[in-house]
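A protein chain is absent from this complex, but the other protein chains hold their places.
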Amino acid sequence: MYSKRFYTLSGSCPDQVGIIARVAGFIAEHEGWILESSYHADDGSGDDDARYFMRMEVKADSLPFHLAEFRERFRPLAEDLSMNWKISDSAVKRRVVIMVSKQEHCLYDLLSRWQSRELDIEIPCVISNHDAFKAFVEWHGIPFHHVPVKPDHKQAAYDEIARLYDEVKGDTMVLARYMQILPPELCERYPGQVINIHHSFLPSFVGARPYHQAYQRGVKLIGATCHYVTRDLDQGPIIEQDVIRIDHSDSVEDMVRYGKDIEKAVLARGLRYHLEDRVLVHANKTVVFR
Amino acid sequence: MYSKRFYTLSGSCPDQVGIIARVAGFIAEHEGWILESSYHADDGSGDDDARYFMRMEVKADSLPFHLAEFRERFRPLAEDLSMNWKISDSAVKRRVVIMVSKQEHCLYDLLSRWQSRELDIEIPCVISNHDAFKAFVEWHGIPFHHVPVKPDHKQAAYDEIARLYDEVKGDTMVLARYMQILPPELCERYPGQVINIHHSFLPSFVGARPYHQAYQRGVKLIGATCHYVTRDLDQGPIIEQDVIRIDHSDSVEDMVRYGKDIEKAVLARGLRYHLEDRVLVHANKTVVFR
Amino acid sequence: MYSKRFYTLSGSCPDQVGIIARVAGFIAEHEGWILESSYHADDGSGDDDARYFMRMEVKADSLPFHLAEFRERFRPLAEDLSMNWKISDSAVKRRVVIMVSKQEHCLYDLLSRWQSRELDIEIPCVISNHDAFKAFVEWHGIPFHHVPVKPDHKQAAYDEIARLYDEVKGDTMVLARYMQILPPELCERYPGQVINIHHSFLPSFVGARPYHQAYQRGVKLIGATCHYVTRDLDQGPIIEQDVIRIDHSDSVEDMVRYGKDIEKAVLARGLRYHLEDRVLVHANKTVVFR
Partner (left out) sequence: MYSKRFYTLSGSCPDQVGIIARVAGFIAEHEGWILESSYHADDGSGDDDARYFMRMEVKADSLPFHLAEFRERFRPLAEDLSMNWKISDSAVKRRVVIMVSKQEHCLYDLLSRWQSRELDIEIPCVISNHDAFKAFVEWHGIPFHHVPVKPDHKQAAYDEIARLYDEVKGDTMVLARYMQILPPELCERYPGQVINIHHSFLPSFVGARPYHQAYQRGVKLIGATCHYVTRDLDQGPIIEQDVIRIDHSDSVEDMVRYGKDIEKAVLARGLRYHLEDRVLVHANKTVVFR
């Protein structure tokens, strides 16, 4: 954990000789101090072309220029490498909109982490299809929007959600056990920005009532999955997963209770990886530079 | 999870032939419906005499009498078996006093579980040596007592804590990352009632700053331990433990962050086992009937 | 671990008042010393009628009669309870036939446990569709049968396997990464006797090449499942499962390597639970009294 401001450069490009040398060379040339760096070469055995992934944290005050100039100077090199990249500034807080329904465990957990600055983010608002947590959220000084999702007027609700998200300039939307399925258009409007926590160890038990499905199948471990939301339900790129042991004596209700602990921890880890630009998506899979 | 009221009978006695038969026979004789039952025979290989442990949940309305009469009728049998026993009623909520300092993760977590009735308990008050969480606790409608622990007046503080605990008729005291060491007299005044969450995988890293100790030793997993508090610091009977993997790239701050998730989950599980009379203590060890 | 001989009584029946009292009463009446006992009431929330499961270990020399007489005396009570039951004798070694193909990790692992008497069983023979491990198996003094499974003569091969299994009076058949799919008739001929280790966390990645499927989906944990073989491929009752963490840097080959360790451990645990009559099957699920 660095007390100092730093920039995070991350991206991917087709693999070739000399990528690290050129990127690290660019940074060293300007006396940039690399705090942390990670690389991964996917050799394409998964039917894709070989691809190179990278992430670096550079101490901000070790560089002789600011982000805008970094971007301009780095662009030619990135273009030459056909790199898909971005750079972010640790001093600029991410703006995370939280979506909830009637279960509070993930909401309490996220607000606790925000309160203690473990999650050093802005939460411009919480949106819910119920008003159960209005007072709790507002007590924390965070605006709360009740946007009911009625069977006959779903589109209007989703339009309102998009409007609110745009209005507060959200850059990440967290479905913290938000029990509604977002329409494909909404998912595609914010690619790589919408994060869900699914209460099963995907790809097992897609869809509704996964703990009931797990109970019926008699599995000996249950889990949770944090993933990006895409137009295909529960099929998006997986960011993080975990499991916990259960046995025959556990009822569905016991599984729900154990599961909540996994959901909270997996969502929090996945969200943090995302916010720190540790997650690079390619071909429906993620590279996560822990 | 039973929608109906039930009684939980738990205890231990020297092992001999026929214990289950006699106890289960007593219940069956009165048409008692056993919902769940667990037994454990410790053969004494750990230098003790062989001892028998048991726990049963009996549907309340299957019995022709109430708890007081159950106690009276069961007593002769228990005495004959030299059994150390108790019986509790699911309709009577346990009274749990929470002690905190300046870290909120366990507090938020416990209140979230209480709010959702996952933990179906009374929290008659929260006591802290700081006033950081006064407003948050009171917002939940729970009384908050600020009892500073000053180096020169520790005894007065501990006397006040005992007074408050007695006044609200607490039956369980949870040290939810309460960073003060309770004096031996206080620990012994409430045997088997005070539960602590220690932020290491005991017996490794007893005492202060366990994550720093873990960092220095270079361990590859860190953990947390929920245990009963006794007069010997961090030496009480262990109720529950868990761990999470770390690696060389994790700083002490990262370890603290990962550790908090383990602390919350382990404390919540350990506390629930305790509240449901699933934990039987013998010779500084626990039998936990999950 | 008991140095003395013991009997294991296990079974299940429709739930009602007094089952434990009557069964434990029967044993106590004959001065039987119960070493270990486990009970489970399934309340039928999973669409079934409420059912009761039990398992007891009774010290053999504490009873005034042998197994045959126990069976005869216990039968009326069991019939009265409509119990599905069996009793086995720790002095009678189970006869386990191991089936392998060309991967050795499970075979070495099982023979190591047999050699050290951790698995105190007879291995009357090993059967394989390849002859790769003939010398290794025979070096251990165990007969090895090479039964090739040719596309055009599969039935003959399976008939030969059944003949060998019957001939050696096998009571358990372990598919220790035996890469052939047994025909439904064979599965049904030995219900509850054939145990498979599947190299995925079922129900994810049924069928062939599960590690490749897991790689494509980008999961963050891989697992293995030990289950009874039924006529439906990879759908039988699950006995034991476990997982291990992987990340984006792990190739399919790495996953195979990590997976083998899970396969060995899960198969060994599942097999032991089975051999010690700890597994009770009901409605395609298992109760495992660990």
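For the reader, a short list of remarks on this structure follows.
Order of writing sets the chain letters: A, B and C. Residues in each chain are counted from 1.
What we mean here is this: contacts are C-beta pairs under 8 Å (C-beta built on N, C-alpha and C of every residue); 3 or more make two chains touch, one makes a residue touch a chain.
All values derive from a computational prediction rather than experimental measurement.
Looking at the complete complex, one finds that the omitted chain is in touch with A, B, C. Considering the whole complex, the residue from A:Arg22, A:Arg71, A:Lys93 or A:His130 that touches the absent chain is A:Arg22.
Contact with the chain that does not appear here is found for just one residue of B:Gln16, B:Ser82 or B:Asn284, B:Asn284.
Within the complete assembly, C:Asp109 is the residue of C:Asp15, C:Asp109 or C:Asp277 that touches the hidden chain.
From the options B:Glu240, B:Asp261 or B:Asp277, the residue with contact to the unseen chain in the full assembly is B:Glu240. In the full complex, the hidden chain is touched by subunit A at residues 2, 17-18, 20-22, 24-25, 27-29, 31-41, 43, 62, 245. Residues touching the missing chain, restricted to subunit C, are 1, 36, 103-105, 108-109, 111-113, 115-116, 118, 136, 139, 247, 249, 251, 253-254, 257, 260-261, 264-265, 268, 290 (touch as defined at the top). Remark: the residues of subunit B touching the chain excluded from display are 40, 42-43, 45-46, 201-205, 215-221, 223, 237-238, 240-243, 247-249, 251-252, 284-288, 290.
By our rule, only the chains that are shown with their structure count from here on.
Counting the residue numbers that touch the partner chain, subunit A and subunit C have more than half of them in common.
One rotation lays the C-alpha atoms of subunit A on subunit B, and its angle is 180 degrees to the nearest 5. Computed centre separation for the pair subunit A/subunit C is 41 angstrom, with centres defined by C-alpha atoms. Shared contact sites, meaning residues of subunit B that touch two or more other chains, fall at 36.
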